[in-house]
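Removed: one protein chain of the complex. Kept in place: all other protein chains.
Per-chain numbering from 1; labels A and B assigned in written order.
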Amino acid sequence: MVTRFPSRSFRPPGRRLRILLASGAAALALAAGSVVLGSPFGPSPQEAQAADGKSTLTVAVAQSVDSLSPFLAQRLVSTSIHRLMYDYLTNYDAKDSRTIPGLATEWETSADKLTWTYTIRSDSKWSDGEKATAEDAAWTFNKMMTDEGAATSNGSFVGNFKKVTATGPDKLVIELKQPQATMTALDVPIVPRHVWEKVGDFSKFNNDTKFPVVGNGPFILTDYKVDSYVKLKANKDFWRGAPKFDELVFRYYKDQDAAVAALRKGEVSFVAGSPSLTPAQAESLKTTDNIKVNDAPGRRFYALATNPGARTKDGQKFGDGHPALLDQKVRRALFMAVDRTAIIDKVFQGYAMEGEGYIPPRYGSYFWKPTAGQKLAYDPAKAAALLDEAGYRKNSAGKRTGKDGKALDFRILCHATDPNDKAIGKYLQEWWGDLGIGLKVDCLDNVSDPWYAGEYDLAFDGWSVNPDPDFVMSIHTCAALPAKAKESAATDNFICDKQYDELYAKQLAEYDPAKRADLVKQMESRLYDTGYMNVMAYPNAVEAYRTDQIESITTMPSDAGNIYGQDGYWSWWSAVPADGASGGSSGDGGSSTGVLIGVGVAVAVLAGGGLLFAMRRRSTAEDRE
Amino acid sequence: MSTESTPALLKGVAGVDAVRTGGPAPAGPPARSPRARSTTAYLRYAAGKLAGAAVSLFAVLVTSFFLFRLIPGDPVKQMTGGRQVSTEQIAAMRREFGLDLPLWQQFTEYCGKALTGDFGTSYQFRAPVMDKITEALPATLLLTGTAFVIYTAIGIWLGARSAWRNGSAGDRFHTAFALTLYSVPSFWLGLLLIVTLSVGIGPVPGMFPTGGMESGGGSGLAHVLDVAHHMVLPVVTLVAVEYARTLLVMRSSLLDEMGSDYLTTARAKGLRDDLVRRRHAVPNAMLPTVTLLFVNLGNTVAGAILVETVFSWPGLGGLFYQALSVPDLPLVQALFFVFAAAVILMNTLADVIYPLLDPRVGR
Partner (left out) sequence: MTTTTDAAPAPGPRALTWARRRQAAGRFWQQYRGHRAGLVGLAVLAVIALTALAAPLLVGEGSRSVTAAPGGPLESPSAGFPLGTDQFGRSLLALLVWGTRVSLTVGLLAAFLSVAIGTLVGITAGHFKGWYGNIVMRITDWFLVMPTLVLAIALATVLSRSVWTTILAIGVTTWPTTARLVRAQTLSVESRPYIERSKALGGGHGHIMSRHVLPNVMPLVLAQTTLVISTAILTEATLAFLGLGDPTIVSWGGLLQDAREAGAVSSGNWWYLAPPGLAIAVVALAFTLCGRTVESVLNPKLGVSR
């Protein structure tokens, strides 16, 4: 039985057609009149731009801004924007990353290296007309030293400060408790005292209430919409010279593919990638007209870390790292079964360099390579032999077992958001599987918890290295170990090695650059031999921009360097608009006729639907009377 | 009984079921709810529903607090990231966010503050959670609201036609088409739309923005048009995967109505087919559909998470996903509460106004 009413009999002629038409209309509505909407969008964004005369550089970013307050911001996108809004005491040369003047023109240190005196430039002005002085700098540092809320993002810089004073409008004096190597690398935005004095709670103030935001950097922040965009305009009075683009927009794309698509269409001028474009994206963009892919040596290393047995400063052990990994032979065998060329070729598809020492080759003076005899080259046969030697032999099922007869199974911590971790995890499973070792890939959004707790065997590890290697070296010293079990600490991987620590102390006290570099290299060599940090690759920074919008842009280092996330503001400050072009930002906002037509269609569809219902209603009502 | 199995068809329709079987609200033919006829009885009924909603909201509040405590991860560690922080700093942060208190005290404080609309401070944004939510809410409401209006219109219209022409080619086509789109993962459809209509493929040029809600700049009409332009693809995606529900429920409730005796009588009176439909069947069949609409609206808000993610829409869904990965507990809790509250409020609203809408009751 189907229904009680064989509806066929009720259907007047011509009905069927109407139903089909109706369904057709529905299908069309679903396609949202896209066809109608489409064609008028043909004109390229540049043309749309020319009319408004302002040149705009739009940057697609994959991070949303966490805070616009320089005291709170921690994400790369936010700190990059602060670089543009506020001048720092010093800057890094675009060519070779050496320290050059910023807000401070020169600096000197006392004989005991505990007092630093900076001379503040006289030609830097806040965008509200006030002069930027040593007072502002002193106030900024003092605020960070006295207000817990203001120390959130850069507190570590001032931890060792004893006293900061402005002895004149152009003299800033910083007294230290102990000598500090990073005094010419104080990456702290200096804010205008007269504006920030009025802020009440620094831990809650996000600097996004009043626009434009008063600053003295190459750009002035003019507008911000959460999770949408940050807009800046060129600071025409910037002491180093005005930027070439009139406007700079950072637009947030949750999805990297969407950002790349936006670049293809000219909606944005530049895509940074998070952290870099995928090989597939780079390959396809390379063949696209008017787009240049910037493939530069990166500043990151990508390593395989092994848990050396987590412990506190006092030597209290915690965590559950696999005991087999305490054997250097096992660590070496594992790494020798990792085919690094395959990782470069297959996972990074050439957009990375093979890993050697701890510091990427980009920092030439600190780059170190293992000697031929030292190198743990890819050699599965030798790896197998090493494991045999260490007492882990294959059983009848092809699994390696320890002396206790238990199979050798490891876990590896992987970042769920990093495709490379997941990809290499698959390779490791197979390579180590051939050796007879099991591997469980634990992918988590939040790896830091098991990490701090020492509850891992192996982990994918990586750091972005600064021009000064102090930080990335310091995280492997015994001093960085946690005070209490499972507490967060500076340590990266619970490494504590006497030999390494001695070298670290030596380099810290060494002020001769060449000698210091040599010590750093010795530390790298020692780190390599321990087998706790096995660098697999140095991923490239792969980014792309539109050549019809950006004529030229400075990379850092200037030959073969990256554009986004530089240590200075060089890229955006130096970018030159292409002829008659500018970023697409206001392109589609320019409301070409297409939008009008599209909206018209949508309105018509809606109105039609509404009308239909209204009529139906009314006729029903009439019928009732 | 038939009304029981209809909603089971689609998971989102679940709420209808609750509404329709939960209380004295009329599920089938009108005469079943004599109590709703008198005003006092209605008020008592409505008050009961509201009280039930309040209990549910409280239960959700409790869940939101405890469920997310299970997420592994110390929020303070998350907040400090890889930076060096002193033990004092950590202690200060714990104090600031009230994490040093015992759990039950945190809970009572959370509940107390939530009643005043204060959900605490977001860990990652260092801003009041309510501010973040009110910032993102308009975007979500705009997207889901627009999609809701369109899919409801299409769903009801096509559903009514399908039912009346049950078994015809048109009915078969509509049902099949709707079911097919309903089976499609929304995020996949969104991605395909981006590939074809946004990036452009072959001869098709990229016509729509790839994501976001606005290009920034422009004001007045230009701004409105800009937003409308950005909205097309996400709205199309939502409508495509959602309209099937409305269509199917409208269709089956109209089929139910068509089996009723009063329609036979109407026909027997010699009324025109069209008239019978407009005057009797459709208005009555609209009732369960109206209930469904409310439930849909509540669910769509949460269901937009995927579409918002794919299209970088700056709404609640995207915020939720972002907050989960930190985990930004205060924000996650509050958003979870908001999503559930939307469904509860819509359900209650449907419950409360259902008797008022029923033309056969108290008109």
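Here is the rule we use: contacts are C-beta pairs under 8 Å (C-beta built on N, C-alpha and C of every residue); 3 or more make two chains touch, one makes a residue touch a chain.
Please read these numbers as outputs of a predicted model, since none were measured by experiment.
K.L.:
Which residue, A:151, A:268 or A:441, contacts the hidden chain when the whole complex is considered?
P.N.:
Touches the omitted chain: A:441.
K.L.:
Among B:97, B:148 or B:182, which residue is in touch with the absent chain?
P.N.:
Checking the options B:97, B:148 or B:182, the one contacting the hidden chain is B:182.
K.L.:
In the complete complex, which positions of chain B touch the hidden chain?
P.N.:
1-2, 4-12, 14-15, 17-18, 21-22, 56, 59-60, 63, 67-68, 70-72, 166-167, 171-172, 175-176, 179-180, 182-185, 187-189, 191-192, 194-195, 199, 201, 252, 255-256, 259, 298-299, 301-303, 305-306, 309, 320-321, 324-325, 327, 332, 336, 339-340, 342-344, 347
K.L.:
Considering the entire assembly, which residues of chain A contact the chain that has been omitted?
P.N.:
Those residues of chain A that touch the unshown chain are 1-3, 255-261, 264, 277-281, 283-284, 342, 346, 349, 414, 416-417, 419, 422-423, 425-427, 429-431, 441-445.
Note that only the chains that are shown with their structure count from here on.
K.L.:
So how far apart, in whole Å, are chain A and chain B when each is placed at the average of its C-alpha atoms?
P.N.:
Roughly 34 Å, centre to centre.
K.L.:
Sort out for me which residues of chain B touch chain A in the complex.
P.N.:
These residues of chain B touch chain A: 71-74, 76-78, 80-81, 83-87, 89-90, 92, 96, 121, 124-127, 132, 135-136, 149-150, 153-154, 156-158, 161, 164-171, 173-174, 177, 181, 191, 194, 197-200, 204-218, 221-223, 225-226, 228-229, 232-233, 235-236, 239-240, 255, 258-259, 264, 273, 275, 278-279, 282-283, 309-312, 314, 318-319, 322, 324-327.
K.L.:
Which residues, counting only chain A, touch chain B once they are in their complex?
P.N.:
2-5, 7-8, 10-12, 15-16, 19-20, 22-23, 26-27, 29-32, 34, 37-39, 41-42, 64, 66-67, 69, 72, 74, 148, 151-153, 155-156, 159, 203-204, 206, 223, 225-229, 231, 249, 251-255, 257-259, 261-262, 264-265, 267, 417, 445-446, 448-450, 452, 483, 487-488, 490, 584-591, 594-596, 598-599, 602, 605-606, 609-610, 612-613, 616, 619-620, 623-624
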